[in-house]
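Working notes, beginning with the structure itself.
Note that this complex is displayed minus one protein chain, with the remaining chains in position.
Letters A, B, C and D mark the chains in the order given here, with residues in each chain numbered from 1 onward.
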């Protein structure tokens, strides 16, 4: 019995969320640059922002080489790469910035769990950018990789988006501490904005849970179980994306390179708190969704009970009455009752008494 | 299928208990002072108590600046701020007492999990003040932040309340050790009173559980499942509020600043024990509530069984009898029994025997 | 909907087992001496045993002061206090033996979880004395506090009882090592006897579990679920009382004061093993009780199945037959079968065949 | 309601497996020599094997004193004691070999969990010897105690058996390393053979699980639940007996006495691996047994479904038809249909159509 699995497009997605096809990589030497994941933008886009406390320069790049001169300036340089399918660009960045091939491979493989890799002269962080699609009721994830070095930060996004815009604006408007401090604070600011996004996702999921809870009481139909299961799946995915983050941020805090300055460490601790809060909330939501399933199941069995009661009441009342009627429907020649004048009304009275007696019985049993 | 979620006001509350809307903060630079939570008092109220072993001064303040001179006195100063929405006041306190912007942000964000933050010259503690609303059957929580420094304590409450009154009275009446010792003991006394409150909440919840348990046996109706679920939810919330407390108090005990004196440490250990007791009780209650759900479910299935038995007994007795009556209701011309004189009474006897036989059968099966 | 909870006396007890009302203590300064718990004896009783290898003195005391002279003798002194409601006596002991007020408070508050508190010159241990009331099927607990110092041991019991008698007898008869060694060994002997009692309780519970298991198979009625739940509750309580003991005894073993001599440490390790065995058995019992619940539930659903089968068999056989009878009970003028002479016996034969056919069908389906 | 528990002999055994009656020991001083457990042999048997690389001496002893001279020889001496009820022998061994009374007590108390006790000049190990009784479907356990010292090993068995025979033979035939190395290797060899036995037990249990799994599909009757529960119980027992072994063997590896030579440590690591494998398999089996319970329950509910479907199909088809027949069985004088010539065949046609229509409906619903 070989299974030819004719998957519908839609349903095929949920496993993809948990693992990308790596088959094409099997057997390749480690460090092989293969993009694992969908191609989400047409054209790789490169932009660079170079700033210190006094001046700022912002530029869209045509060639990645244009970014290279910034490497050795003392100012903070933030190079952002959108789109991962152009492997050549990555290789250039890799050789210019001296990045280990395995890390380049990790950037390309969008199936990473959040992790931090601390090399001698740079720190590599990989995380998920999450957003919630209320319509499809699923979480979309994009992989964000980040390299923090002495005086530059390189970020890799899978797809264009404005998630980092608030940071860009803060840099341009020189709001807050951001212009005064180094690339470690920039890194913090970028991670912080990602985690802030998690709270948005959680809020939306929270609303869905409320909605499920409301529905389970008002009209508990069968599709609810599927919705509950798919909600559970999203929460499992969310947990997978956030649980390792705690360790990631702890590592940054404990970090022994000098890339993260002492002054940034309260900010990292704050991030750590936020991460724990996200994890806590995910766990709470999981408990709640389980609770909704319990309510659903008990509500279904309650309905079953209702149905059974109706059947029992009707059957229990009318089956004996029908029997009585059946008795006097018999055709025996010698049934004296049939001749009596008051038989019929008396029998009707008896039947009505049985009827009422049954009703009383059921009322006492609290069935009606 | 986009979900427009028309939430009723009431049901919307339960998710809010687990997370406050942070959306308005997304993208703001860290340390941005935004009050996350409801505005619970009209007017921010400030009061200060300044005491040492010999003298005491108590004052309601109009302006926060009135509190500042106390900062450098050797006496213990307790500044209490009720109401968090006036950000200007917090900023003044922050700059006067030299508090890190992230901590000010935490004070304003009433969605914190309990934590302790140990800075160089002060300790920041955030906890929940709990109270149980028996009518709505839910736990109300208020965030209490506390800053302990060399010779002052600052507390932030969301709402007016008399929870700290017993401490105030002890200070005024100079009862107990409180006037003789420093702000660390005052901090302990304040936390202690919060945890004492948890026991009150637990007592009330314990009563509710007793009530649920009583009900599940006497009249197990369907709404019970919801009550059980909402009780579970309150216990999850309680756990979320107390579980991190253990770590908080352990940190205080292990603290390496000199802000907490050696003599206070048995008191902290005592607090630690109380916290563990609270957590233990929460876990026990969770087990019990699950047990009640089990009883409910088995009691529902028991009732179902009862219903089925009644149906089966009635149907099983009368369906064959009706069949017998049906036989002699047939209109065949040649049915010799119809003519016999004793047919009718004999048939009645047969029916009665079947009836009684069935009853015996059911009795032997222990169905009646 | 405010819940006025009209608790029956009996059922009210189970929550009390897990927490005593502390409400009367809320807001009091720490170290306030309030007896939390029931008053279990009329009169506080004091007894003292003073012994060394050579001589022994045993005395019932009228006043607590009579015990004080023993404090400074080099002999081992064991002061036993039965009944906790007389706070004055405790205060005297506290000041004479120099005990921290928080510890006195813990002695009075009979809602402690087992713990050890190691002070500079004494060790404070609090445990539960358990006994099983087979009639009510519940565990009774009494709090035992113990203070071990250089050359005396003070024990506090809630209620009179002979639990410590075997130790007293061993001292009097100078059996075993007990007279030759110090108060640490006496402490060990007292704890040992408490833990031996736990085994007794476990044996009785084990018998109850056997009984439940036997019953669930022979006559599984609905009250069983409650019994299982209350058994679970007792086991939760037992776990709460024993789990922390492991930590308590480990602390004694690791203890760095000189109060516990090297020679006593194999005895403590032995205690530790016993404690783990108790905990293990409690966990095993919990698993077993869950197993009994599973058997019960499956046995209930099995009975339901039986009921349904009887109904189905009867209905499925007689409903079609009744229909056939109904056909020939119709009053159409032109029903040729009615006139035929053999119609009736032929129909009866048909009915009997249907009947027998159905029986075969059900037999093949293994329903009968 | 006091429970007099009239336990059948058989069922009484299962709790005994998890705890032996210790009641007779309560209150006795520690180190009291009381045999807890059944007396499994009539006569205590003593045998000694004394060997080094060159010579070997094997002897059955009448008196325990005959073994004592071997104590101080440089050769390896293995004294095996079968039967624990003769306390005098143990006392003699205890005083000759200088064994702590608590350890003697542990040897006698056959209710020990596996543990290791490291004294200054000997190591005490206690384990379970397991065997599986396929007929009764239960695990039999026997306690094996072992004392390893500088140049001798003493083993204590509850009952005669040939479990150690392979080791004896290896010694006699001087196969393998055993004659060349010291008592630590002998100890290893003995433990190894016990753990090998666990694999045998696991194989037999594995077969039982296969059998249960096969049965649950072919004829799932009600007794299966009990079998599953008792299988679960055996697995709990197995876990209780093996889980602590890991710690036991780790302790031996980490041991700081010189009793265990460096060269033996790969063998101990190997033992450790085997133990983990046993534990792993027990856990896997537990998962599988739970899975079988799930299949059973779903299979029961499936059968219920079948029964209900038959009832519903029959009732739904014939109840309306009977109603139709009932209509024309009424005795109204003015029912024109009764007079028509084709009424009867037309009605029969209608009934057949209803019948066939219903069948189609049920087929479309996939009920038949």
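Basically, a residue touches a chain if its C-beta (ideal position, glycine included) is under 8 Å from a C-beta of that chain, and two chains touch if they have at least 3 such contacts.
Bear in mind that the values here come from a model prediction, so they are computed numbers and not experimental data.
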{"item": "Residue in contact with the excluded chain [from D:95, D:305 or D:353]", "value": "D:305"}
{"item": "Candidates A:200, A:217, A:276 or A:325 - the one touching the absent chain", "value": "A:325"}
{"item": "Full-complex contact with the absent chain, from D:49, D:189 or D:351", "value": "D:189"}
{"item": "Those residues of chain D which, in the complete complex, touch the missing chain", "value": "134-135, 137, 165-166, 170, 175-178, 188-189, 192-193, 196-197, 199-200, 202-203, 206-211, 213-214, 217, 266-267, 269-270, 273, 276-277, 280-281, 284-285, 287-288, 291-292, 294-295, 298-299, 301-302, 304-305, 308-309, 311-312, 315-316, 319-320, 322-323, 326-327, 329-335, 365-367"}
{"item": "Chain A, residues in touch with the chain not shown (by the definition above)", "value": "1-3, 5, 7-8, 11-12, 14-15, 18-19, 21-23, 25-31, 100, 102, 106, 111-113, 115, 117, 219, 222, 225-226, 229, 232-233, 236, 240, 293, 296-297, 300-301, 303-304, 306-308, 310-311, 314-315, 318-319, 321-322, 325-326, 328-331, 335, 337-344, 347"}
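We adopt the following convention: only the chains that are shown with their structure count from here on.
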{"item": "Chain-contact steps, minimal, separating chain D from chain B", "value": "2"}
{"item": "Copies chain A and chain D - rotation angle from C-alpha fit, nearest 5 degrees", "value": "145"}
{"item": "Inter-chain centre distance, chain A versus chain C - centres from mean C-alpha coordinates, in Å", "value": "42"}
{"item": "Junction residues of chain D - those touching two or more other chains", "value": "329"}
{"item": "Which chain pairs touch, all of them", "value": "A-B, B-C, C-D"}
